[in-house]
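A single protein chain has been removed from this complex, and every other one stays in its place.
Should a chain be cited, it is by its letter among A, B and C, assigned in written order, with residues numbered from 1 in that chain.
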Amino acid sequence: MSETMQRINQFRDERNWRQFHNEKDLAISISLEANELLELFQWKTPEETKEDPERLKEELADVLIYSYMMADNLEFDIEEIIAEKLMKNARKYPVTKSFNQKKKYNELDED
Amino acid sequence: MSETMQRINQFRDERNWRQFHNEKDLAISISLEANELLELFQWKTPEETKEDPERLKEELADVLIYSYMMADNLEFDIEEIIAEKLMKNARKYPVTKSFNQKKKYNELDED
Amino acid sequence: MSETMQRINQFRDERNWRQFHNEKDLAISISLEANELLELFQWKTPEETKEDPERLKEELADVLIYSYMMADNLEFDIEEIIAEKLMKNARKYPVTKSFNQKKKYNELDED
Partner (left out) sequence: MSETMQRINQFRDERNWRQFHNEKDLAISISLEANELLELFQWKTPEETKEDPERLKEELADVLIYSYMMADNLEFDIEEIIAEKLMKNARKYPVTKSFNQKKKYNELDED
């Protein structure tokens, strides 16, 4: 287990918080934290947002922490699920068709 | 840089996708992916959800991938911002007051 | 225009806020308010949540206010878009197949 995952688990186990961390509520937490991060960009240009990197760091860290907790609950290896998803994405978005393209995979030209 | 971050960057750089990855749209992506993950739990018990671990892995990986991209854009070190946030949380939630407690830090008893 | 829509427009026009209310940022607002509403249910049973109806009223009202603003910006009639969507949903979820069924329309048995 990575050092980061150990730190996260230590944090919740010292407080005996696993009892509250069912995956449904963790999924809600990830969504809420993602929205707190998004809030920093609202009504603002990217430049205005970057003026406050501390808030960005904190909110992004919160998304990551809850995501790591869910991975740990479900016994998923983070490096592994990311590598597998990138391989799936690579098949959906072949370089030749998706270079410079922001289209969704189901909108990519068939030719 | 971690191997995982290198894989993610290789994926987007091969497709020349950084041009689309401004942080505001990445924040929207993280929120959308968090909600796709949450959707797997809707109208279901946790047990019913766990019957399909592949979907869980994929959606959780998507949240992580976009979060890593944002960290990379902003030159944040993931291990570092998580460690810093855990330290802040530890101050807000001292073990003695938050043990077995699901209250928010601003609702913890003062005594 | 309904009295409610007039009230909402009066509120923002008195403050000259339409200049900030582009639809992309309004869509972000709706998502954020939806998540503030969702937060009231987190780590709680439905009964615990209902103990505080004032917060529920406020957060649900916020979702509605931003949704009404977007409808007004885009010149959509709220009663009309709801009626049209219900008709579409009725075709996707015929009563005979969806009675007592929480399945998604694309999972309903073909027979």
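Convention: a contact is a pair of C-beta atoms (placed from the backbone, for glycine too) under 8 Å apart; a residue touches a chain by one contact, two chains touch by 3 or more.
Everything numeric in this text was worked out from a predicted model, so none of it was measured.
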**Complete:** Residue positions on subunit C contacting the omitted chain are 3-4, 7-8, 11, 14-17, 19-20, 22-24, 27-28, 30-31, 33-35, 37-38, 40-41, 46, 49-50, 53, 56-58, 60-65, 67-68, 70-71, 74, 76, 78-79, 81-86, 88-90, 93, 95, 98-102
**Request:** Over the whole complex, note the residues of subunit B touching the chain we left out.
**Result:** 20, 25, 28-29, 31-32, 35, 38-39, 41-43
**Touching residues (missing chain, whole complex) on subunit A** = 28, 31, 43, 102
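Note that only the chains that are shown with their structure count from here on.
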**Asked** When the CA atoms of subunit A are placed over those of subunit C, what is the turn angle between 0 and 180 degrees, to the nearest 5?
**Response** 180
**Message:** Between subunit A and subunit B, what distance separates the C-alpha centroids? Give it in angstrom.
**Reply:** 3
**Message:** Multi-chain contacts only, two chains or more: what residues does subunit B have there?
**Reply:** 28, 31, 102
